[in-house]
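One chain of protein is taken out of this complex; the other chains stay put.
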Amino acid sequence: MILKPQINDIKNIGYYLGRIILGIGLTMFLPFIMGIILFREVNPALDFLISANIAIFIGVTLSWLCKTNKELHAGPAMVVIALSWLAAMALSAIPLSLSGHYKSFLDACFETMSGFTTTGLTLVQDLDHLSQSHNLWRHLGPFLGGQGIAIIAISFLVKGTSGSLNLYLGEGRDEKLVPNIIHTARFIWAISIVYLILGTILLGLVGISIGLKPQSAFFHGTCIFMAGFDTAGFSPQSPNILYYHSLIYEIVIIFFMVIGSFNFNLHYQIWRGNFKEIWKNIETRTLLFVIMIVILITMVGLRQLGVYSDGIILFRKGFFQLISGQTTTGYMTIYAQQFIKEWGELALIGIIISMALGGCACSTAGGIKMLRVGIICKAFRQDVKRIILSPSAIVVQKFHHIRTMFIEDAQVRAVLIVTIGYFFLYGLGTLIGVWLGYPFLEALFESTSAAANVGLSCGITDTSMPAILKITYIIEMWAGRLELMSVFALFGFFVAYLKGK
Amino acid sequence: MKKITIFYTVTLGIFWEAVYVMVIIGVGLVSALAIQYIR
Partner (left out) sequence: MKNFFLLLGLCLALNISNSNCYAQTVSSSDLLSNTKAYDGEIVTYQGEVIGDVMIRQDYAWLHVNDRAIALGIWANRKMVQDILYTGNYHKKGDIVEVTGIFHRSCLEHGGDLDIHASEIKKILSGGSDPHPLSRKKAYLGIFSLVLVLFFYALKKIFQR
């Protein structure tokens, strides 16, 4: 029997949603202040002032009308998360839409959803003339969304631990770094801030050494770090990372892309002194193993067609795009069209596999995640052993993730369901792409890039693409980031409301 | 934990993360060179 959601549940959802919307509004004051004081961009600053006020008004009204002292349970928490990502997308799109650099409000929504989900597919027009305030906002999206809207809510906007925990879990993160969820949220912030400072300084200095003006170097450094560490893939200039024409810059970016795709729990362990974890962890091991396989596929594909004439060039172009795809960042040092015109199908398949599998769990990366891939491989091995060995033998399989654990069937089932869910998303986007007339491999590439929150593009993502496809990719990015569960919870909630007793 | 200990541990942690990334880059570079020149 489906239980109809009660008015208190709805009020609860409204209250937390209102608080989160308020938070989004308040963050818009950062580009507003920077615009007035630092960048001397008055009209862009006004865009943020107007948008902030709209968001604050909606947020305060909603949380005031729905004020409740009830604790937020798991189901409603997932609904809050799913709705708040949609609200964040729409409200954050207002200043971008006012900038005049987006052909429609839908394009601006696509951009903000891409930013918050740390995807990086972009529909911006004339990026090279976009104001620094708007550009900062584009890059701030991944930084905030990468940590997680739930983390922001827990850290600043919401009191009480049990509701906070449910919000955190609703965002597809189930790693509690420390027992107290608020301390977990704080630690995630701490890692991000430390690396933000380190990253901005390092990229700024490298930027100056390659010929950027100091103000540009540090502005780019901040933006590139936020989009790199948070595995988004936005960049302040239209040629993306090709703009810098620098091996050193690429190497530094690779560093931030890879560590950005690490599980936050892994960072926590390593930063607490448990250095061996980096070599023992199932995710880092699986990542290394997967990279070796996809490197082979991609590079053989490139070599077959003679795309790059030199081993070093094969590394710089082939490997960079591959790591960018594997970590689900989406930075590119080639133009989108070159994927289709030059790379050939085998190399593209390698990239698609790397995108589909993705980075580590509980990180800013997307895709199926290394933890699931590792568990599936171990489970497969266990099942093969069960078949080979005598029926009376008890086969156990262990894996190490912070602690050494046994693989349990229930766990494998949960992992497989989410994995199938991702394949369904990849397939759905591909189907719609092909239906709209795009070639199969390109449709598959772009759909996987959206659902795995990667951001590599083979050229389909363009303002001229059909609105249905834009909406499809928005849904894919949203569902992929939330690991599907919160999205299902939202639909389940509506079904329960309509059909429940 | 004392502040200096935290600083030292975090720095070492970042170092080991960098080592892991270097290993990945190394794998990429060796693969690229090998695949380019084997055929």
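For clarity, chains are labelled A and B in written order, and residue numbers in each chain start from 1.
Keep this in mind: a residue touches a chain if its C-beta (ideal position, glycine included) is under 8 Å from a C-beta of that chain, and two chains touch if they have at least 3 such contacts.
Please read all numbers here as calculations on a predicted model, not as lab measurements.
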{"item": "Displayed partners of the chain not shown (whole complex)", "value": "A"}
{"item": "Chain not shown: contacting residue from A:I13, A:M34, A:L49 or A:M465", "value": "A:L49"}
{"item": "Contact with the hidden chain (one of A:F289, A:Y335 or A:F423)", "value": "A:Y335"}
{"item": "Absent chain, residues of chain A that touch it", "value": "39-44, 46-47, 49-50, 53-54, 56-57, 60-61, 64, 98, 126, 128-132, 210-213, 216, 237-239, 242-243, 245, 247, 307-310, 312-314, 316-317, 333-335, 337-338, 341-342"}
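Definition applied: only the chains that are shown with their structure count from here on.
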{"item": "Between chain A and chain B, centroid-to-centroid distance (C-alpha), Å", "value": "23"}
{"item": "Of all residues in chain A, those that touch chain B in their complex", "value": "194, 198, 251, 254-255, 258-259, 262, 267, 270-273, 275, 278-279, 284, 287-288, 291-292, 295-296, 299-300, 303, 308, 310-312, 314-315, 318-319, 322-323"}
{"item": "Touching residues (chain side chain B, partner chain A) in the complex", "value": "9-10, 12-14, 16-18, 20-21, 23-25, 27-29, 31-33, 35-37, 39"}
